[in-house]
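Okay, here's the structure, questions in a sec.
One chain of protein is taken out of this complex; the other chains stay put.
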Amino acid sequence: MKKIPVAILGATGAVGQKFIKLLENHPWFEVRELVASTRSSGKTYQVATHWKQNTPIPQAVKNLVVQELDAPLQSPILFSGLDSSVAGEAETRYAQLGHWVISNSKNHRMDPDVPLVIPEINPDHFELVRQQKTSGKIVTNSNCSTMFLAMALHPLHRRWGVQRVMVTTMQAISGAGYPGVPSWDILGNVIPYISDEEEKMQTETQKILGQLTQGRIEMAPFTVSASCNRVAVVEGHTESVSVEFVDKPQSLDEVVAVLRQFRGLPQERNLPFAPPEPLVVFEENDRPQPQRDVDTYNGMATLVGRLRSCPVLDVKFTLLGHNTVRGAAGAAILNAETLVELGYIKP
Amino acid sequence: MKKIPVAILGATGAVGQKFIKLLENHPWFEVRELVASTRSSGKTYQVATHWKQNTPIPQAVKNLVVQELDAPLQSPILFSGLDSSVAGEAETRYAQLGHWVISNSKNHRMDPDVPLVIPEINPDHFELVRQQKTSGKIVTNSNCSTMFLAMALHPLHRRWGVQRVMVTTMQAISGAGYPGVPSWDILGNVIPYISDEEEKMQTETQKILGQLTQGRIEMAPFTVSASCNRVAVVEGHTESVSVEFVDKPQSLDEVVAVLRQFRGLPQERNLPFAPPEPLVVFEENDRPQPQRDVDTYNGMATLVGRLRSCPVLDVKFTLLGHNTVRGAAGAAILNAETLVELGYIKP
Amino acid sequence: MKKIPVAILGATGAVGQKFIKLLENHPWFEVRELVASTRSSGKTYQVATHWKQNTPIPQAVKNLVVQELDAPLQSPILFSGLDSSVAGEAETRYAQLGHWVISNSKNHRMDPDVPLVIPEINPDHFELVRQQKTSGKIVTNSNCSTMFLAMALHPLHRRWGVQRVMVTTMQAISGAGYPGVPSWDILGNVIPYISDEEEKMQTETQKILGQLTQGRIEMAPFTVSASCNRVAVVEGHTESVSVEFVDKPQSLDEVVAVLRQFRGLPQERNLPFAPPEPLVVFEENDRPQPQRDVDTYNGMATLVGRLRSCPVLDVKFTLLGHNTVRGAAGAAILNAETLVELGYIKP
Partner (left out) sequence: MKKIPVAILGATGAVGQKFIKLLENHPWFEVRELVASTRSSGKTYQVATHWKQNTPIPQAVKNLVVQELDAPLQSPILFSGLDSSVAGEAETRYAQLGHWVISNSKNHRMDPDVPLVIPEINPDHFELVRQQKTSGKIVTNSNCSTMFLAMALHPLHRRWGVQRVMVTTMQAISGAGYPGVPSWDILGNVIPYISDEEEKMQTETQKILGQLTQGRIEMAPFTVSASCNRVAVVEGHTESVSVEFVDKPQSLDEVVAVLRQFRGLPQERNLPFAPPEPLVVFEENDRPQPQRDVDTYNGMATLVGRLRSCPVLDVKFTLLGHNTVRGAAGAAILNAETLVELGYIKP
């Protein structure tokens, strides 16, 4: 298969860099165009970017010249890691010009005609694009913290019905981009607040686990309460979760089995970025941990541990995921792979 | 007032050191005797201890000779920071010998005839000591994480009745003593497990907020569900809390007012270690934070922030407290001050 | 004594905040005016500043209205923590208007007619102000890393003559101000570069230890080679130093004695911010350490440890100092106290 040319919007930012790193050697996609702010445009990528990844800039990208945000592009697929201050309009404009905009930005996630998709959960929601009036289309993936929560809740919800969810997050600083969190604020510290994050977790989860009925999403009928904290971790969001079910599981073993057996479309179709198991369940009582587990399946797995009864709701557990891979750039790439696999995007 | 001589049990450990640091210049108590394991006994304190505090060893303590665990002691009051592997028997033995054992160890906390007291909340529970058959008495303070939760719940429970509580902690490494948590396990990491901590929070809170009726404690009739995590913070436990009430507060402002107006016996009697306000409520949305707020009122305050509605239970907030001061040595000292103030201990 | 009114230039920045914190309750000076960028001017201080200290904003300062950089000021003394991008011109202008500008900024430090003073070392250099043509005067203190090195070298240089110095620093992130170092760059990391820092250490040390002769400073005739690194520490610069002498000390004990016995003018005159001992020498082989020793004498001491022979030069040791207290705001305050004490500034 000839590779599909793709462009990266917001190429010099933290998410943009991760797109470029992850797409190196991708079997289907090839980074051909880069878009960033006017400060960077006209320069080669290696000059324009302050590269923060722990592998070198891919050879094929190093010398690409960065273009301005309204530059005309050739690539059919645009991966967007644009800052939310500009993503809204820019993504709409590129969709009008006929591009598939696979966005990690928050701006269009809750638009009624924009799919908010995790391919293991709700690939059928991609049908929403038919309601977009533009020749190109916008699809989005969830906020990073929402990703791991939705992934764990989905098989449980399908089986027993989720009624109420309490989640407290301990989020990595990479989620705030670069320069992001000042070291003075986080060294030896916890910041008990992340702007707008609790709201995203509460509503995005309901949309992703919602039902597509007659061209619109009916939000999942459960309630989520989130408390979001920033901790001194570089990569990996940890979440303490408690869930109340409509129908009660017979045992914790049954819950573990449902989590472990869960597979979605990316696994069935064996997509390049699909983790072999979407959910990995630990039995050790002190896992998962960011420093040791975040790279499981190249950062594409959602890790579950400490499954136990909750005295207040029904079941408690700990989640962990790689916030800039599965929670951001990797999620968008898997969305694009799914769109190609399902024939929405023709190579 | 002539100072009351006190001994420190477990003097070389993390809690023992904090007792010694905090009691320097105490107006009522004077450290005269030190007890530690046989490895340390017979040496002067400055030789025996691996001092980890950020102020020097007090002059009056430096050259005291450390005694063995079964050494006879002269001091009427013993502050115990003994390791739980030896605290159980040792504390009982010293009570039999006529000493007041003011313990920070977990061993006797849940004994039916041992008071588990936070003086702002349940100083009446000290009456339980009358049921101890020994000439001396044992009194205990709570686990460090329980301290801040109980302190915040008490005025709310008194006013509206607490029904259910969800709490997720992000605890400092100093809570594990020294050497405690290996740096390899915690640098840039979160450990989603602290042995036995969740159980302590769930039961101790119920005892402290329970009723003393006919010589026994009736546990408070609410349910607590705790999820305990270790983070890369040196001092200061942060807790994300959500509470369901029996009677509903009219507004969040009313909740804030109840927390802010709360005063207990230590404040009324103006005890040396009493924080002027037991609960300090922040309005900034990103506070309290360990690095910036943990030393409020010399580490004796419990800090509350981010008070807001909870979509699942009723009200959510963030707690912070100094785990080795208010959560350990400072709590025991305030217990001792209260016992003197109330006449249990005669100078 | 009636307190002298002072203004803080750059009041909302990291150094400006430290000035305000340290001057609370100062016996001689009282903060009356605040100056900051136009973004802050016209607002009360508590609204304008993003307060990062671990004590509250002083009551007397909270509601002062911040003024613009060219506002006319009443205070005879201005403490400047201005950013170097504006400090040069602004400080000159205020000196022309008749103020004493006590600056922590780098801009004028190496000007031939501006004293660069550490009061324990070269208070006689204040005489240089007589060469400034303005009615007001500018005096400066050294860069933070230079402070501790100069302090340790001075008594050694006076006794044996310093010939060559090698120094490698491990500097705290607070030295870069706020927001300063992004957490992504420093968590679990070392950055082997701090812009312009090595040059400052090499030249400022020579000026401070130089001789004032006929109205000009003759630079001290030794050579300094500095390598500056940033580490994940909040407060406290650590330095590994090796020194070669002109005349050789007889023994390490003699070196220790010279360091320990050193006292300067601030000690002799018992100035408010003078540490009782400018240099504190540790005997433990693993001290000084930022987390444990940086607050010695309220952060105004320079700490020395690990004194031993150097196989390449003559003597090696480790230095530590509080970079935002003794290395910045505290140094400027001690300069002002000295100027008052010596009669340069009349109350």
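Going by the order they are written in, the chains are A, B and C; count residues from 1 in each one.
Basically, a contact is a pair of C-beta atoms (placed from the backbone, for glycine too) under 8 Å apart; a residue touches a chain by one contact, two chains touch by 3 or more.
Just so it is clear, the structure is predicted and the values come from calculations on it, not from any experiment.
A.B. asks: Which listed residue, C:Leu212, C:Leu313 or C:Leu342, touches the chain dropped from view?
C.D. replies: Of the listed residues, the one touching the omitted chain is C:Leu313.
A.B. asks: Check the options C:Leu34, C:Val224, C:Met300 or C:Ile345 and report the residue that touches the missing chain.
C.D. replies: C:Val224
A.B. asks: Touching the absent chain in the whole complex: find that residue among C:Asn189, C:Gln211 or C:Gln267.
C.D. replies: Of the candidates C:Asn189, C:Gln211 or C:Gln267, C:Asn189 is in touch with the missing chain.
A.B. asks: Which listed residue (C:Asn25, C:Gln74, C:Thr213 or C:Asn285) would be found touching the missing chain in the intact complex?
C.D. replies: In the full complex, the listed residue that touches the missing chain is C:Asn285.
A.B. asks: If the missing chain were put back, which residues of chain C would it touch?
C.D. replies: Considering the whole complex, chain C reaches the absent chain at 164-166, 168, 170, 187-193, 202, 223-225, 227, 229, 231-234, 236, 238, 240, 242, 285-292, 305-306, 310-313, 316, 318.
A.B. asks: Please give every residue of chain A in contact with the chain that is not shown.
C.D. replies: Against the left-out chain, chain A lists 52-54, 187-188, 234, 291-293, 295.
A.B. asks: If the hidden chain were put back, which residues of chain B would touch it?
C.D. replies: Residues 14, 52, 173-174, 178-188, 232-234 of chain B touch the chain that is not shown.
Here is the rule we go by: only the chains that are shown with their structure count from here on.
A.B. asks: Round to the nearest whole Å and give the separation of the Cα centres of chain B and chain C.
C.D. replies: It comes to 40 Å between the two C-alpha centres.
A.B. asks: Residues touching two or more other chains, restricted to chain B: which are they?
C.D. replies: 187-188, 234, 291-292
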